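Every protein chain of the complex appears in place save one, which is left out.
Per-chain numbering from 1; labels A, B and C assigned in written order.
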Amino acid sequence: MVDLSVAIGDLRLKNPIMPASGTFSEDLAEVFDLERLGAHVTKTITRDWRDGNTLPRVCEVNGSMLNSIGIPSKGVGSFLEKVVPFYQRYDTPLVVSISGNTEEEFATLCREVSVDGVDAIEVNISCPNIEEDGKAFAIRPSSTHKVMRALRAATDLPLWAKLTPNTGETSEVASAAEDGGADALVVANTILSMAIDIHTRKPKLGNLMGGLSGPSLKPIALRMAYQCARATNIPVIGCGGITTAEDVIEYLIAGASAVQVGTATFIHPTVMVTIIDELEAYLRAQGLASVRDLIGTIVDDGQDEAVVFMEAAP
Amino acid sequence: MVDLSVAIGDLRLKNPIMPASGTFSEDLAEVFDLERLGAHVTKTITRDWRDGNTLPRVCEVNGSMLNSIGIPSKGVGSFLEKVVPFYQRYDTPLVVSISGNTEEEFATLCREVSVDGVDAIEVNISCPNIEEDGKAFAIRPSSTHKVMRALRAATDLPLWAKLTPNTGETSEVASAAEDGGADALVVANTILSMAIDIHTRKPKLGNLMGGLSGPSLKPIALRMAYQCARATNIPVIGCGGITTAEDVIEYLIAGASAVQVGTATFIHPTVMVTIIDELEAYLRAQGLASVRDLIGTIVDDGQDEAVVFMEAAP
Amino acid sequence: MMDLKETPAPAGEKDDFKSFELALAVKSNDPVNGEYHRLVLEAPEYLLARCQAGQFFHLLCPTANGETPYLRRPMSIYGFYPQQGELHFLYKLAGAGTRALASLTPGDRLNVLGPLGVPFTIEDGWQNLVLVARGVGLATLAPLALEARRLGRKMTAICSARHPDYLMSVDYFRELGADVITLTDAEGTSGVDNLERVIEELIAGGRADAFYTCGSNRILKLLQTIGARHDLPGQIALEQQMACGIGMCHCCVRTFQRDGKLLQLRVCREGPVFDMMEAVAW
Partner (left out) sequence: MMDLKETPAPAGEKDDFKSFELALAVKSNDPVNGEYHRLVLEAPEYLLARCQAGQFFHLLCPTANGETPYLRRPMSIYGFYPQQGELHFLYKLAGAGTRALASLTPGDRLNVLGPLGVPFTIEDGWQNLVLVARGVGLATLAPLALEARRLGRKMTAICSARHPDYLMSVDYFRELGADVITLTDAEGTSGVDNLERVIEELIAGGRADAFYTCGSNRILKLLQTIGARHDLPGQIALEQQMACGIGMCHCCVRTFQRDGKLLQLRVCREGPVFDMMEAVAW
């Protein structure tokens, strides 16, 4: 028997495969047994009701997709009443994703969702900080550090910080999140993108711009996962463009301890189960006893990341 | 007859299609008539000799590519002696791409290439600033502004600033480049990425990381081109993932005045000629007299870019 | 590793689930007229046993003509026949996805996800049903007609199209015992005023207890007016662009009116069939 279990801080997952926030819900239980997953991760909620963005909210681009859903939310009350109890029927750990536009609102929500049945809180700091210039907290190390301190003070549950690719300072932001008290990093959210319908000359999303996810995002998010694993001592959860077990193996080798699967679930709702099975078969075929034997095994000849970044200009 | 000509500041181009730096050279004259192009853009040079990075320098990812060539350069002397004279046989304007690791080196080179036969200088400020923390100049508005001031003082030729997608502050960087004296913006360079061979567990590039180019980059670069066109009053030259005339039209509608074609030339060396022909056919079919009738015609209902960015969190 | 388009993962015990991701074999895929195609898939009994009129499947279109549609495409169930082991779709060529569907030939496999969504219901008191649809909307109503026949209800099917040549399923509705009224642009009979006249006649004749429709904004508005005027109920199947089709992504919302309040509901999950009076015309 190969061992698929991994540890994210004190949290033990039976396997390293979990859904990405916003691409998973209770509804998927109608298609496969959610107990198969390493963890359950809910769609980001905000404290208060939010409507979400103008339609169209998604479009496809070159074998990937853009979305600008806008975090429609029924608020924390409805969430605690309906969503948390649903997941309590499973042994699988529940990770709750939250977001806020100000530090205080964010921290309050963090406190409010620190309830029984919740095993970790994923803080979507890729959302805009309206107290500063409306840039996402995770764009700068300083705002990352500040918001993480506030969140850390608000809960004793494990805190996973979800980073954004819309930054030139990934390693610094990762360190800032660690310093601020993050127990793990989720790397990464979508990257800001755009598509235009040349016939109508309208943006293909009602919101003009949106986040790119799916295969096109993978090389970017994989690079970030590697940078974060190098820059910090906390577990990294890779996320971006994962479609196959090979993709997962690539993230694990790069240094991720687990991964999240997002858009691929829209294309193949059962893909996470397929990946778990293929991952197990791969480990067996390679004669590896544990999936942990893959983590961080990249042969990078100890090249210094900073130097590499400097040289990376084409 | 439809009019394909566009103006980039004082420079008039017979059509809006030109090659991207590093994906073009004199060698291509053996495959088609380079006089067909709107402009010629040379591979970035540095003042001094540079070897370039460890191999492998390219790999393919999901219908796109990564590269980390490392700007091998024979230095400015060889460039002025051999490359500039080659292009003088053409009427097509010559744009010279340069780079430097310090402001001073960069500015000196800028002065040195301001010679007869050169019509504009493209400054690749996506390269690392070793006087600061090794981040590319164009990652931050402040370093962008500073280097552009130095470059502006060094030449009277039109200055095109080439921006990087490795930033969370595209609009601010664009404004800083404009303030610093840029006559146009080239948007954008490649985005830092990575790929790993799961069999050898080695990075697929000798340099660990490299830049993503080709179709996967398009939605990101298109978003940046739009942001830059909104944020500044200087012409934007779109670049990233262009493969077809439709892609060009998308960039023009977004606000670009011209475009650069990079990786697609590796796949189809004659693609720029194809695109020019198709663009002309499209304009004719649409009954448009000039390609300029497309520029910036996006129907965006005047949505405020800042607000949109804030809401763009998924 | 395996090709996901071909062999989706076994999802657990069948009885536990409502929807399935399956690669089904194509039995036939023929043009019905210039614009429409009928796709017949071979489907297992347990899948067909779960299908209901008004539900849909989310289809993973193949790569064809150099195009690779990425997201799935939603299609109403046009027919499900447990005895023959067949699942039918009727689709109109629109863009890359439907063009790719048209490239399927017998023996090919198509990855489908479903059945999905809330079906039509026929309440006990609804003895006289009026089906109103235009174009491919008829596809959605076809299995409803079959169900109405099974329940012994009377039916009038008002079929509208650009031209008599594009009237589909008319024979099918007749076979099921429906009175069929055809309205076409070409004959100048498909205007709202004429449709209103036709429906008012049905109501006057006691032949309209409930309405079923889909898609068209114009028809929805008219039916809402008539429904309000005579206090008659109805159901509408709506369309909206979908990514997941299951309820996870919230891209497919539409606005509805309930208890005087506006709310947004997911077409894939709370629909595609909605109360006709709650839908907000667009």
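Just so we're on the same page, a contact is a pair of C-beta atoms (placed from the backbone, for glycine too) under 8 Å apart; a residue touches a chain by one contact, two chains touch by 3 or more.
What you are looking at is a predicted structure, and each value in this text was computed from that prediction instead of being measured.
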Quick one: say which of B:23, B:144 or B:260 touches the chain that got left out.
B:23
Per the definition of touch given earlier, which of B:11, B:39 or B:65 contacts the omitted chain?
B:65
Touching the absent chain when the full complex is considered, from B:12, B:82 or B:268:
B:268
Residues from chain B at the interface with the omitted partner, ascending:
22-25, 27-28, 30-33, 36, 43, 51-52, 55-58, 60, 63-65, 67, 69, 72, 214, 243-246, 265-271, 273-274, 277-278, 282
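The working rule: only the chains that are shown with their structure count from here on.
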Per CA centroids, the chain at the heart of the structure shown is A
Let me check something: if the centre of a chain is the mean of its CA atoms, which chain is farthest from chain B?
C
Mean-CA-position distance for chain C and chain B (Å):
48
With chain centres taken as the means of their Cα atoms, state the distance from chain A to chain B in Å.
31
Among all residues of chain A, those touching at least two other chains are 22, 63-64, 67, 69, 246
Sequence positions of chain C contacting 2 or more other chains:
none
